[in-house]
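All protein chains of the complex are present and in place, except for one that has been dropped.
Up next, chain A:
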Amino acid sequence: MSPGGSVGKWLAASGPEADVVLSTRVRLARNLADVPFTHRAEPRDHERTVDVVRWALTDTGYLENGKFLQNEQLADPQCQYLIERHLASPDFIASKAKRGFYVGNDEATSLMINEEDHLRFQVMASGLDFPEAFTAAAALDEKLESQLQYAFSPEFGFLTACPTNLGTGMRASVLVHLPALVITREIEKVLRGAIHIGLAVRGLYGEGTETKGNFFQISNQKTVGQTEWEIIETIADISRQVILYERKAREYLMKKLRVEVEDKVFRSLGLLRGARVLSSDEAINLIAGLRLGVTLGIVNEISLEQVTRLMILVRPANLQALLGENLTAAERDERRATFVRETLVHP
């Protein structure tokens, strides 16, 4: 993991349908059979779980290709950047229990030990790419299982601390950018459709977060009674439909409201290139506007990958990690503006 300027390969914006889909994520929740679930376990159970999973990661060869962090390192306030990069959850970083965290060198794979479940690991892929994400997650799952005894029942599947994650223990999601559907006010219909078939739709940073920059996360709610591939197929299907709607809406905008769209895009770019003070939220919204321009070919000198990279690096903790300094909010807003300006003037 490099807290500096690089970001995970899942943000390369090179995956399928990258104009609409930023990333695909597959997360699996697993627990050890003979240890109480994290919130009810004793500190020595927490320690043992960290040790055992670390052993397993070493044996499977994963540890060689990544980094392992433990409590002291996770208590570092800078670890907020793991959340901003979607690699760890806020609860996990804030927890006082003994925890372990693994992240692969490419930042596609990450694993939390002693989050709500003993193990929660995920694989991210660029664009709409469930085969890539699921295959990698399943491979890690199999390797870990050769070393660990999972809590499993033939009736309920993989047993989790909360029954909402039972069964496959799998949460599959796609992060989509839907500015045209928002502008044309078609978004409500699409989201209602997704919810109707049992999927959840959330903002950029998961549960309870607002939809900054018109980014939405679509994921499965149900984890029992369907195979992993059935779950994935459902989300992939609805994603393909959403992609289609969004592209049609973009086409419509370009035909009917070209000047307005160009105005929005170039205002975003103008502000990003000219601002001397830039808050994190304003930056995300402007970058989202720029992203629309890049995908529509209105802006050509900046690549989608640069836009995606910028989106992560302007987040407060990532910015500080990049600059290697702890900054106040006001200092951050100023330095953010400078960083964005320099990046976009010399892309």
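Here is the rule we use: a contact is a pair of C-beta atoms (placed from the backbone, for glycine too) under 8 Å apart; a residue touches a chain by one contact, two chains touch by 3 or more; residues count from 1.
In the analysis below, contacts and distances are computed from a predicted model.
Undergrad: Out of "Glutaconate CoA-transferase subunit A", "UVR domain-containing protein", "Extracellular solute-binding protein" or "Nucleotidyltransferase family protein", flag the one the UniProt entry gives for the chain missing from this complex.
TA: Going by UniProt, the chain not displayed is called "UVR domain-containing protein".
Undergrad: In the complete assembly, which of A:Ala139, A:Ala200 or A:Val224 touches the absent chain?
TA: A:Val224
Undergrad: Touching the absent chain in the whole complex: find that residue among A:Leu82, A:Leu140 or A:Met170.
TA: Selected residue, touching the omitted chain: A:Met170.
Undergrad: Residue by residue, what part of chain A touches the chain that was omitted?
TA: Touch set of chain A with respect to the missing chain: 31-37, 39-40, 44, 48, 51-52, 55-56, 116, 138, 141, 145-159, 161-164, 166-168, 170, 198, 222-228.
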